[in-house]
Structures are given as structure tokens and as C-alpha cells.
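Heads up, one of the protein chains got dropped from this complex, but the rest are sitting where they should.
As written, the chain order gives the labels A and B, with residue 1 at the start of each chain.
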Amino acid sequence: MSVLKPLKAWKHLARKPHTIRYPAQEHLDMEGTRLPTDRLRGFHSNDLEKCIGCRMCGQICMNDAITYEEIPELEGKKGKNIRPVVDYGRCCFCGLCTDICPTNSLHLTPNFKLVSTDKHDYKFMPTQLITKNEDYEVELDKVIFDAKEYKEKF
Amino acid sequence: MKAIEIIGKGEEMHGRAYIPSGREEAGTIIKKLKENGFAHFVMLSCVDWIDKNEFELVYHMWSYEHKEHAMISVRLPRDNPSMFSMHELFPQIETYEREIHEMYGIDFEGNSRLTPFLLEGWHDTPPMRKDFDSKKFAEDVFDSIPEIKEEEDEGI
Partner (left out) sequence: MKEYELFIGPQHPGVTGNMMYHLWVDGDTVTKAECNVGYLHRGFEKLMESRNWMQNVPLVCRICVPEPDVNEMAYAMAVEQLMDWEIPERAKYIRVVILELARIAAYLMSIGSYAGSLGIYTLPQWALGDRDYFLDIFEQLTGARVYHIYIWPGGVRWDMPEKLPGLIEKTLSYTEKRLKLYDDVLFKNRIFFDRAVGIGKIPRGKAIEWGVTGPNLRACGYGYDIRKLEPYAVYDDMDFEVIKYPELGDFDVLSDGCDAYTRMIVRRLEIEQSISIVRQALEKMPEGEHIIKHPNWLKWKVPPGYAFKRVESSKGEYGYFVVSDGSSKPVRIHVRGPSYTHGVNVAETILKGANMADVSQILFSLDVCPPDIER
């Protein structure tokens, strides 16, 4: 028991704070790995060419966050010509939809930053574009995908 | 199993004793178990078996001495269900009975504190009953709230 021991806390005045100035400062863990790592469950990415429109992701989703939109250009490919549209106002990022995906086309990416004042911006069709950003910066206009804009690869 | 030996009936279920009991004898069984080492009352659950038109009350007890779990099951009819309160044996049963009274509509004779616990101003069917349609309730209550329209929403 001591009255003076608690005063040891004063030496913290000269220490660096826990707080990081995000996003100006990087978020690193104790060993210096940059966070978030690839495992973080953020926005979806969907390979539209690989996806077969089987509606499994919509069935397992307990928040009814996944609806489907038709892409006429995909007619004649394997499966149906519908692709999932995710409402991020409902999504809880559990990732069950990606685990049930039979073709492994749907993934969760470590991207999670999306700022918009319009609530309709949070409902869009995830494409693969989102995974290509190496620096984890999400650019809004690249993420939001309109079914009419679909162009076939090659 | 020890609990089955004490009571003289019941079956073993994955290492836990399951003792079916009538409405009247449940009090005696729980008292007997308490005197024989089952000192920890774990919880009181209620299951709604709507197909059989029954409620099942499950009293979970644990014995620190014998390291054994006993489930005492009491089946009650679904119309006007009532049960004896056991809050004198274990004081925390009072809270479980309050919740079950509120969520399933089971009356507990002898419990003087069956006041609202989680819900407030509830006059509908008790919500945990299987015949309460929570989806319809949500649509009735929340869809009637008009959607808030923001001014910027329209302009852009």
C-alpha cells in the first residue's frame, strides 16, 4: 500500500499516445503490420464473369440485404443473367454469402470506407474492381456499378 | 446417474439427467434435489410446443458436489397455463418467472412481482408464443410510420 505509487502515472506525460490520427497516420499493429489485413470483412467483390446467378447468397442472407438485377448482355453465358446487388444499409458483413458461393466468385475485401450523404449510394452491385485497389483506398465512382454499364471483357 | 437415483425416475441425455414431472410434484422434486446437493439453480426455460398444444417449463439445476446437471421438465396446457412459483427456494427464480409470465403468458401462483420486466405497455399476445407473428407486428407498427423525406434528397 502506498500513497505515492499512483503518481508513477505522471511519467506517461512524456509518452506517445495510443491514439492514431487516422487516416493521416497508418494503423499498424504491434509488429508493424498494416491494418486492415486481407481477412477483414468489408465490401464485397464479385467476379461477374464467374458468377452464375444461382441466388444462393440471397437465400442464406438473413438480413435480406442481397437482391438481384438482370444484365441482358450476360444472356447465353453459363447460369442465369442475374447478378447480386448488396444493400449496405442492411448488410452485417458476416460473410455467409461468400462461404456459400459455389463458384467462389463472391468475396469480402478489406475495403470499408464509403462516405456519402445519399442513402441510395449504399446499394450497388459489387464488381471485381474493388479488389484491384492495392492501397485499400476505395474510390466511390469505381465501386458503384450500374447494371447498364456492363461491358463484356475482351 | 445421481439425480435419477434421488428422484427415482427420468432418463440420461448426453450426460445430463432429464426428469419429466407433473405440475404438482415439481415443487417436491426441486426441493428434494436442492437438499441433495443440487444447490445451484441455473435457469428456468420455457418451450412452446404448439403442435402438442403444450408449454414445457424446464428447470435447470446443477450440483457442484456431484458435477451433475438435472433438467426437470413440466408440461402445461396452452390454454390458461399456470404454475406454482418457486421463488422461495431460489430467489432468482422470481426474475425468470417474471420474464416467462410476460413472454409466454404463464401465470405463477405465489409470485407477487409479476410486473412488466422487458416490455412496456404490451397488450398484444405474449411475444414469445409461436402463434405471435413478429413479422406482421413489425409491418403493422413500423410501416405506419411515414418515411422522412430530406429536402436535399429531391434536389440532387
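Observations on the structure shown:
By our rule, contacts are C-beta pairs under 8 Å (C-beta built on N, C-alpha and C of every residue); 3 or more make two chains touch, one makes a residue touch a chain.
Worth saying up front: this structure is predicted, and the values here are computed from it rather than measured.
By the touch rule given at the top, the unshown chain touches A, B in the complete complex. In the full complex, subunit A touches the omitted chain through residues 1-3, 5-6, 8-9, 18-19, 29-31, 33, 35-37, 39-41, 56, 59-60, 62, 92-96, 100, 108. One chain is missing from the display, and on subunit B it is touched by residues 13-14, 16, 18, 39-43, 45-49, 58, 60, 64, 67, 69, 71, 90-92, 94-96, 116-120, 127-128, 130, 134-135.
In this text, only the chains that are shown with their structure count from here on.
Averaging Cα coordinates per chain places subunit A and subunit B 40 Å apart.
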